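All protein chains but one are shown in place.
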Amino acid sequence: MGVREYVLATSAEGAASLAGEPGTVLMGGGTLLMPQATAGTLGAERVVGLHAAGLDYVRRNGVTAIGAMSPLATVATLEDLPALRSAARGVSGWALRNVATLGGNLYAAAPYGDLAPVLLALDATVRLVGPGGERTPALADWLTEEGDRGREVLAEVVVPSPRGVTGHRRHARRAANSPAVASAAVRLVIEDGAVAEARVAIGAVAPRALRAAAAEERLTGAPADAAAIAEASEAAAAAASPVDDPVASAWYRRRMTAVSVRQALESALGSESR
Amino acid sequence: MTLLRGRGMAAVNYPTGMNLGGDPSQALVHATTTGAFVITLSSVDLGQGLKTVLAQIGAETLGVPFDTVRVDTADSDTGPHCMGTFASRATHRAGNAIIRAAEEARNEMLEVAAEELEAAPEDLETDGEGDIVVVGSPDKRISVTDVALAAHFKQGRTISGRGLYMKPKSDLDPETGAMDPDSTEAHACTVAEVEVDTETGQVRVLSLKSAYEIGKALNPALVEGQITGGAWMGMSHALYETTAPYYPALDHSPGDFNNYLMPGAAELPEIESTMLEMASANGPFGAKGVGEMTANSPIPAIANAVTDAIGVQITELPITPEKVLRALEEVAA
Amino acid sequence: MTMRAVSFELNGEPVAALARPLDTLQSVLRQQLGMTGTKAGCRQGGCGSCTVRMDGEPVLACLVPVEHVEGHSVTTIEGLGSADALSPVQATFFERFAIQCGFCSPGMIMVATALLERNPDPSRAEITEALAGNVCRCTGIAPIVDAIEAAASRIREKEGAEA
Partner (left out) sequence: MNQAKPFNVIGRAHERRDGLGHVTGTTVYVDDVSFPRMCHLKMVRNPLVHARIRGIDFSEAEKVPGFVTALTARDVPKNVYTILCLIGVEPDDEPVLAEDRVRYRGEQIAAVVAETEAAATEAAAKVRLDLEELPHVLDVEEALAPGAPVVTHWGTNHFVYEGHHCRRVRYGDAEAARERAEHVVSGRYQLSPIEHAPVETTGCVAKPEADGRVTIYTNTQAIYFSLDNTALILGVPPHQLHFVGGTVGGGFGGKVDVIVEPIAALAAMRTGRPVKYMYTRPEEMQVSSTRSAARIYIRDGVTADGTIVSREVTTFHDAGAYSRHTPYGCTKHAANAAGPYTIPNVSVDVHCVYTNRQPSSAMRGFGVTEASFAVEMQMDRVARELGLDPWELRLRHAYRNGDERPYRKTTEDASLVEAIQAAATLAGIELSGELQAMTSDDGNGGER
């Protein structure tokens, strides 16, 4: 069944009022859904688009609030969030980044969805608008929620001012326009030579991006020395649940998870081995 | 992490054309009323530049300017038969057919001109710029346009030619494999340098330096295009491409350009090449087929360079980072 | 099914199209507006051959619902130079054999043109980054990068001469 109706919502609330209805899907920039619509495999009769919903903005007020419909090309210009910028720049090619959105990227299945690990490391929250109102869970919580994510509209991502140092590494088969094999984003708050707070998030190696709790625990409360970095990297790799796909096997993705985390940590600490 | 450097080389031959069932192509050439020439045939340009190089062959043979020669191809209602564009055969076969057709048309053109100039045809020469001149008497000349007009409206004859080139069918001895499968052979040798990241298993091709012996470069820029494109494709075969990433299993067969991996602009190595020209007796102006060969020598050259870097052969394509890491573990064990 | 009328500016001229829900800009350009220079190599956002510019920004026309173009300005390869007045990028692609089969060329040229407008003196790395979303199967890409470098210096020289 082809798409019979495309509704261009003028607000997140308007989109949310239609979101849960049968045969209806929400669409951001369209990079995920448009190929399916063209191929006739979308499986929805009605598509509700957020293109005109007023969600393309970046506002700074102590925190950075990024509208979910901000193109990745815009995210790739956020100088004060270098890890996020680097993740956005790594997605596909220029013309696609002008279409793809921050919000849509958070719905992309592995190995796509490069922004989530960085946003996890930055303790981002999301603003979700549902038929009954809105809520602002932590991204980490939202990503692990069960249930139909199509019933609410992701309106905004809020990134606190990063505390500490951040690092991001993404491995792919090609330097550009290449699905990730593994990626890692980290944030470390160092106090008195020891790690006071650690965030280690990994992407492309599990159905959704996730925080590697064991890696964070290994790092917290001790100096970030080579042994800690190595063990945290292995702990993160153990938290991965990669699958084989056309680009890489599960075996290789797990190996590269450890490498990514280690390199991201070294990058954050400014002690790259290269 | 360590970066291992390696260098490898490979040398290849590549046959021009096919033989099974006979391998012919035809061309027709005729002059328009105003002295342009149309080459009519059915050969297909895949992007390698066949329409251009065939016009060059026609113009050279006719002795007329390149711009006055048209190539009208690939319409079965007008173009005579061609087997097709494959087996590095198109320039060789269609080119030879055009030479024959154009020689016939040229002879007619000179006969018409001879009558207009009151000279013997064998005393005439084309100047390549649109005139026919009497050898030794540069003032006695006539334009090809005037010759064509005279042929059409005064002398009442055509300026045209027919050409066919055929590689005859080769009988093949099923016991010994004795056969004559090709018309000529081009050759290439590539030296590849690679860098292998022992932590990621990624192979980076640093340079591909190749020599290609191609008989004659009829259009050097088009040959260069085949060389650069072929080097890239060979590198792509060596390191990236497969429709079955878990061969022979069918799982995860790529269906798009995200998953069907080919190197991008950032992966380009330094590509340097040199062309040798050792004319083939049966090639048009000595040319050999070059289109396919250019992709061949880089594949084993890169594979051999990887061996040089890591100390063990990876003999299954593509040489993925995973295979490299597993090979390195094997070496270490 | 509701059809929707969409109006926008195409290569400087106002145009209108009647679109089915989620018709792509690509299909409307090619099938309704005669702009077949915008190629359809994959219709998945993977090959870049349908790259056009929307308000100056390169976008993949196969991913853009034509409804999103309402009121905007779109430039296709037909909006660049013609055969007797090639744009600098078209000219150097032609002169430097950065084309073989030609199917990726319009998309490549649209991206390259956008790049040189915002960065008149790009490094090779910046050129390769800009081209990352465009697939070429024939040329080995290097001639395309060379042609873009040549176009950049040609544009700079021309502007230098005018200044």
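The chains carry the letters A, B and C, assigned in the order they are written, with residues numbered from 1 in each.
In this section, a residue touches a chain if its C-beta (ideal position, glycine included) is under 8 Å from a C-beta of that chain, and two chains touch if they have at least 3 such contacts.
Only a predicted model underlies this, so the values are computations on that prediction, with no experimental measurement involved.
If you put the missing chain back into the full complex, which of the shown chains would it touch?
Computed over the complete complex, the missing chain touches A, B, C.
Per the definition of touch given earlier, which of B:A27, B:A119, B:M235 or B:L317 contacts the omitted chain?
B:L317
May I ask which residue of B:V29, B:M83, B:A97 or B:A265 touches the chain that does not appear here?
Touching the chain that is not displayed is residue B:M83.
Among B:M262, B:A309 or B:A327, which one is in touch with the chain left out?
Once the missing chain is taken into account, the touching residue is B:M262.
If the hidden chain were put back, which residues of chain B would touch it?
On the side of chain B, residues 7-15, 18, 20-22, 42-47, 49, 51-52, 55-57, 59-61, 63, 66, 71, 73-77, 79, 81-86, 99, 103, 128, 172, 174-182, 184-191, 209-213, 215-222, 230, 233, 237, 241-244, 247-250, 253-257, 260, 262, 272-274, 276, 278, 280-281, 285, 288, 291-293, 295-297, 299-301, 303-304, 307, 313, 315-318 touch the unshown chain.
Quickly run down the residues of chain A that touch the omitted chain.
Counting over the whole complex, chain A touches the hidden chain at residues 1-2, 39-41.
If the missing chain were put back, which residues of chain C would it touch?
20, 30-31, 35-44, 46-47, 49, 76-78, 80-83, 86, 90-91, 93-95, 97, 99-106, 109, 135-138
To be clear about the criterion, only the chains that are shown with their structure count from here on.
Work out per-chain C-alpha centres and flag the one nearest the whole-protein C-alpha centre.
Central chain: C.
With chain centres defined as C-alpha means, what is the inter-centre distance between chain A and chain B in Å?
Chain centroid spacing, chain A to chain B, equals 48 Å.
Between chain B and chain C, what distance separates the C-alpha centroids? Give it in angstrom.
About 30 Å, centre to centre.
Multi-chain contacts in chain A: which residues touch at least two other chains?
92, 175-177, in rising order.
Scan chain C for residues touching two or more other chains and write them down.
44, 128-129, 131-132
Which positions of chain B touch chain A when the two form their complex?
1, 199-202, 240, 245-246, 251-254, 258-261, 263-267, 320-322, 325
Which chain C residues qualify as touching chain A in the complex?
Chain C reaches chain A through residues 1-2, 4, 21-22, 24, 27, 43-45, 48, 51, 54, 57-60, 62-65, 67-68, 111, 114, 128-134.
Show me the residue ranges of chain A that touch chain B in the complex, using the header's touch definition.
Where chain A meets chain B, its residues are 92, 171, 173-179, 244-249, 251-252, 255-256, 259, 273-274.
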